[in-house]
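The chains shown are only part of the set, and none of them has been moved.
Chain lettering (A, B, C and D) follows the sequence in which the chains are written, and residue indices restart at 1 in each chain.
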Amino acid sequence: MRRSLIGLAYALGLPLILIAIWWIASLGATSIFVPKPVPLVSQFFEVWIGDRLLTDVLPSLGRFLAGTAIAIVLGVLIGLGVGLSRALRAFTEPVFEFFRAIPPPVLIPVFALVIGIGDDMRIAVIAFGAIWPVILNTIEGVRAADDVQTETSRSYGIHGLGRVRYQVLPSAAPQILAGVRQSLPIGIILMVISEMLYASSGLGFSIIQLQRSFAVPQMWSGILLLGLLGYAVSLLFKLVERRVLRWYHGLKELQNAS
Amino acid sequence: MPPENDIPAAVVAGRGRTLAPEQTLLSVRGLKKVYETDGGDIEAVRDLTFDLGRNELTCLVGPSGSGKTTLLKCIAGLLDPTEGEVVLDGRRVTGPPKKMAVVFQEYGRSLFPWLRVADNVELPLKNAGVPKARRAELVAEALESVGLAHVPRSYPWQLSGGMQQRVAIARAIAYQPEMLLMDEPFAAVDAQTRADLEDLVRQVRERLGVTVLFVTHDIDESVYLASRVIILSSSPTVIQEDLVIDLPDQRDQLETRALPRFTELRHHVYEQIQLAKRGFRPDDARVG
Amino acid sequence: ACSSGSPSGPAETETAPAAEGGGDLTPITVGLLAIAPAAAVQYGIDEGIFEEHGLDVTVQMAQGGAAMLPAVSTGQYDFGVGNPLSVLTAASQGVDVRIASGYSFSLAEGDDINAVVARAGEGIESWSDLEGKKVSVNAVKTQGDLTIDEAVEQDGGDPSAVEYIEVAFPDALAQLDGGNVDAVWIPEPFLSAALADPDTYTVVGHPNQETIPGLPTMVTFTSGAVGEDAELLEAWRGAVSETLAAATEDREGFGQTISEFTGMPEAAAADLRLERLDAELDPQLIADLSDLAQKFEFLTSAPDLETVILD
Amino acid sequence: MTSPAPHDTITRTVAVAQARRRRRRFRPRRLLLGLAGILTFLLIWEIASRTGAVNPTYLPPASEVLVTFGANAALTGTWVAVGQTLWSWALGMLLALVLAVPLGIVIGLSPFLSRATRSTVEFLRPIPSVALIPLAVLAFAVPLQQSLLIITYGAFWQIFIQVLYGVADVDAVAMSTARSYGFSWWQRVRDVVFPTMLPYLLTGFRLAAAVALILAITAELVIGTPGVGKQAGLAKDAGLYASTYALVLLTGLLGVVINLGVRTAERRLLSWHQSVRGES
């Protein structure tokens, strides 16, 4: 009881202090560019709960989900294939290095050319940007499969798909999920950017729009929404990861404790 | 330097004992293994010949780097020998054979940390297509026999080192091998657990009629465990001595180790290994 | 052995700040966009007109009205040149900006300098045909979609059924070709390019003329604080007025400046059809624009035109 | 590029170094295979365009793009743009580094501060830096400053988090050893904390370098800060498609060069650390 109260105090302490400072500092401010906590929160509900939820927020989320889902599935498949073969690894490495290094936003104009300026383009951009961490981490994870585990598998006649299923995938899972964790924020970023160019709807579009029309508190509420979204995605990921990698975290905790 | 006092020598210097085909489970013939590396070839094992009889418990000792692990891997079909052959039950070993199980020293890395204890034991059976009901039975039996029936739902890393190694042994038992290879399985567990595990291995051999080849660094352990100790020379490796352990079959951690004969055998093996370390080789002896 | 020039087009000359100001010139900073009409200010600087009016001008290139307005309101820039709707929007949200003078206007009659263009033979001929179609504008919620909305409504269509997509002007015709949009709103010089190919493109109409003929396309603006400084304001207005007149007069020299200022090929700059440049501003036009913007809820509250337009 | 799991970094670095050393054996073959990979990629591109599988107007053949790329390399404008991009990248990285390292060490070393700041960090970190674009536009008039806000914000977290990991990774036994030999606080930071943290810091720097480049280019595209990204947007708007692709190629190469550069710097800085030597 006392412990959880202390925990709560730690979790809320600094944020409350910061908000208080912000509130006090903005009390006397008259410039409309300085955000104030109270209007910000009231604007938040006004702006985002309503039509915008359906026309902007949900479609954005849909594109984000579609793009990252494609990235994760394709990324793991490609990573597995490439990771298991030394030759394929050498064959693809420079090309992958290059593609990974391309800042994905610069592909928006290019994708707009080849695919057009619809949702497919946005999803493609998100998928393209988010796939590299998944691929590269899967490759590393597969490659780092423990020798002793591999020999154990072999000595018990576990090979081929059985080995992928029982040994390679689970042992690479922590690394794969580390890749997924990196790819999620990239997905969000690209969701926003892809809506800032050639857009007619979406979160990124709305926020730029609000900024252009000098609806400053509303714009801040949009930034807040993006922050919340990023936070929610990372929280959700953590939950999923905790479940999937229960063994891994248990193991790490134990190692760290010693 | 020939072996001294009343310890019987190997049948032929530089050779292990060979048996008649019907008694033999495993034959190693003229085994040679050369590793090809960047820095040139490393001849880890030069020429090994010996047979293991059914239900024997043989210990393999030798200086560090003498190729014990290499030999074991060749037998397990995990490495291809450069020359010579390994024959298990009449069939030449080219890949991991069905009825063989290996227990590695690195229990922490040989168990799959994402599987619970029971699932770890079950996995090879599942993969081999053993029916579910039979699997459950085998797993329960195996865990029972290593004294871990109470923790099937734990993860391996939640167990102590000794318990983990027992899980690895249970996995090997459940797989019902005819031959069990163990590579320094107890090197990293504490002395007390080690004693318990040693007795467990002897039990398992007795009850399941399995043939065991046991690699160890520990001279006491080899003498205590085995009915026979094969001493390897230093690398490139040949057999330094193939020693019969003529201790009573019923062994006990305190009593057996207190026997004068135990001390003698221990002493003998120790000296042989010291010899091996100093580079003495049986073929040198023959020439010299 | 590098040749000058950039991979995205011909040489782009960096706009140098005005030459060393002599005597007791008042230093001012002016925010400009990299578009043809804005080059007039540069022309005026090059010709020494601003100096004659006692102003030592530093030009800051801005990326859009939205970035320029806050800078002007907080005094980072003294003046800006941008579209009046942005100024009204900012003012209605409480940003301290004032319209200082007129600058450029679309043509009240004849072929206007901007139009909505569709692919020929696809049945988009009148404003109401835009219903349910995708129309590109350079930026949503600005003068393009505002006047198109009004034109559609006057033609009996439903403006809320028109979908606007942001596409930069230079890219608009390509997107129209690619079928990604059904119609595009484009100014010169892209409009002329489209007009030159009547088999491919058809003009739907000129939305500015349709709604507010002679709509101011750009004005100059400043902050309330600078607006108080009658002397400075006077100097600015005088300089702008003279500059715009001179630029209109000296079409050839102005074309040269446009080419240097925007990186447009010289020939294109010489042939470019231009808006009407004039520092005089009829407040009624702004009032009309404000009303129209409120009607379509581009403005949520009415700006106080008395304060916004400096007299 | 994961955040290294605590504790076994050094061991793992060694293992990785050894693995790399082992891989070196296949160098010539690897090189050839890699080249073959690049050629195959270019070939597929060329064919896709030449056969019209993709509209060649919008995807010019690889050969044409490469020629344009070569031509662009002779233009001063290209190098000015590269310089502008790298300048905002470097400034942003510097700012992020200067902010993140001391803050990370101070917070990481104090259990109280780490606990008190955790929730705030957890909330601020996932905020996509591009969310700050509108803010940057309103707050700063100068495009470079707008870019810097975004770049610094994005890069800051990468470095900061790695520094925290690094400080947390300081081995309890190593720390006990230092204490048992009577090291002072400062000596412990210098002799134990800093060397442990350094590999993490460099990892963070590498991650941040990639993020910073992405954000620099994003800012150029969206806000219009001068640089390679802006050029690519302009080229596309002007219908110079081959040039657009050449510029995209350029950004990719820029990314590769930055990555290589940081890796080299990493090796240099850790050259005292034998475990890194095998890595090449």
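Methods note: a contact is a pair of C-beta atoms (placed from the backbone, for glycine too) under 8 Å apart; a residue touches a chain by one contact, two chains touch by 3 or more.
Just so you know, these numbers come straight off a predicted model, no measurement behind them.
Engineer: Per distinct chain type, what's the copy count in the full structure file?
Structural biologist: A x1, B x2, C x1, D x1
In this section, only the chains that are shown with their structure count from here on.
Engineer: Work out which chains are contact partners of both subunit B and subunit D.
Structural biologist: Shared contacts of subunit B and subunit D: A.
Engineer: Using the stated contact rule, I'd like to know whether A-D or A-B comes out ahead in C-beta pair count.
Structural biologist: More contacting C-beta pairs are found at A-D.
Engineer: Looking at C-alpha means, what's the farthest chain from subunit B?
Structural biologist: Farthest chain from subunit B, going by C-alpha centroids: C.
Engineer: At what distance in angstrom does the C-alpha mean of subunit B lie from that of subunit A?
Structural biologist: 49
Engineer: Taking the mean of the CA coordinates per chain, how far is subunit A from subunit C in Å?
Structural biologist: From the centre of subunit A to the centre of subunit C is 39 Å.
Engineer: When you check subunit D against every other chain, which residues touch at least two of them?
Structural biologist: As it turns out, subunit D has residues touching two or more other chains at 58, 137-139, 232-233, 236, 247.
Engineer: Can you tell me which positions in subunit A touch subunit D when the two form their complex?
Structural biologist: So the residues of subunit A touching subunit D come out as 10-15, 18, 33, 86-87, 90-95, 97-110, 112-114, 133, 136-137, 175, 178-179, 182, 185, 188-189, 192-193, 196-197, 204, 207-208, 210-211, 216, 219-220, 222-223, 226-227, 230-231, 233-234, 252, 255-256.
Engineer: List the residues on subunit D that touch subunit C in their complex, please.
Structural biologist: Listed in rising order, the residues are 58, 68, 72, 74-81, 137-139, 141, 143, 146, 223-225, 230-240, 243, 246-247.
Engineer: Any idea which subunit C residues touch subunit A in the complex?
Structural biologist: 64-66, 69-70, 74, 86, 89-90, 93-95, 134, 139-141, 163-167, 175, 178-181, 298
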